[in-house]
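One protein chain omitted, others in place.
Should a chain be cited, it is by its letter among A and B, assigned in written order, with residues numbered from 1 in that chain.
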């Protein structure tokens, strides 16, 4: 009986450890699939990646968009006209690749929430043959930034809860970083005065040539201490 | 007895779930090792990554190369002279890095096949000191593309079954994307008229400034619906 009990316990422990690894893989996969969708501006499908939850939020270029309504306003009303010509899917002669990589995923002890740090490495351009051209700040550029996201498992399916993208820099393809001015952020007016604006300003927004660290959701992997920034 | 039976079932279930994770890791590792081999044009070793199977295929720059014979023709007869000076391994003063990343791997229910979406992010150049220079369209360039590959497990070892690389864009290092012309594809004549040609044209081949989406092998991760492109 003791032996059997021991086995049962171990089996349960193994199952829990296995589920943590499965969850890490699913969260990473969610982030990677988001990247492929964003490359082609399938914004309807991206909105569907988010949980409809009181804490749902997206932080982007200096603004906080709250709730699924805020996320939808950002993606549907703000980014769709700007990058997808008002449609859903790729536009000839315009591309923005969003390479998602270097994921560090942490599953909460209850297995229902997760945090993930990912890097975005980006390229974008509008082709000379496009007329009229979209209203983009640069015709061809490099961009990089870091995500610190939160995920939630609802009905057994992992979803975005909070997406926080901190752009680190943009660089003109020809000129590079050395003369690049600080990104002003997207928004100077809040919703609802601005019908596509954020609900709040993000006081921690900054970009190159500032170089502040986006806080790490995880401790130092060897000392176990918080990483002071 | 019921308890024992329950444990047996759970143990077997756990073993199956664990094997899926192991297989995902092996498939990703296969793709990553392929990338490191391709950086240095170890083409003999790359051919050995492929299964010798009726469905074996490689789609590359507008052509389909069928069977292990087709794959060998492409890698051995076409790419070896062009990129490896006819040898097997790196050439001084010439490099092409093939960064493999953002893998989404799906294992088939039978555990014997898999599909994987990966991104290739590439840099290549020939140094000014090289004389004579290889016949490359650009002297230094960036490239990106997406793979949608199929893998097969034979004798317990994962191998490439179908490699489909869809180049998204090439860009001259100095000029970038804005004036880049559509890539013509490699081949205008088929095998055997063209001894190094493909067996068929790939009717879905396109590159920048076209921006069509390479179909996703997986459904939307939250809705479970196919992703319409």
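Operating definition for what follows: a residue touches a chain if its C-beta (ideal position, glycine included) is under 8 Å from a C-beta of that chain, and two chains touch if they have at least 3 such contacts.
Bear in mind that the values here come from a model prediction, so they are computed numbers and not experimental data.
A.B. asks: Using the document's definition of touch, tell me which of A:65, A:169 or A:191 contacts the absent chain.
C.D. replies: Per the contact definition at the top, the residue touching the missing chain is A:169.
A.B. asks: Just checking the interface: what residues of chain B touch the absent partner chain?
C.D. replies: Counting only chain B, the missing chain is touched by 4, 7-8, 11, 14-15, 18, 21-22, 25-26, 29-30, 32-33, 35-37, 40, 42, 45, 48-49, 89-95, 97, 99-101, 121, 123, 125-130, 139-140, 157-159, 173-174.
A.B. asks: For chain A, which residues touch the unseen chain?
C.D. replies: Touch set of chain A with respect to the missing chain: 3, 7, 10-11, 14, 17-18, 21, 24, 101-104, 117, 119, 121, 142, 144, 146, 168-169, 174, 176-180, 208-213, 216, 218, 220-223, 227, 229.
Just so it is clear, only the chains that are shown with their structure count from here on.
A.B. asks: What's the distance between the Cα centroids of chain A and chain B, rounded to whole Å?
C.D. replies: So the centroids are 27 Å from each other.
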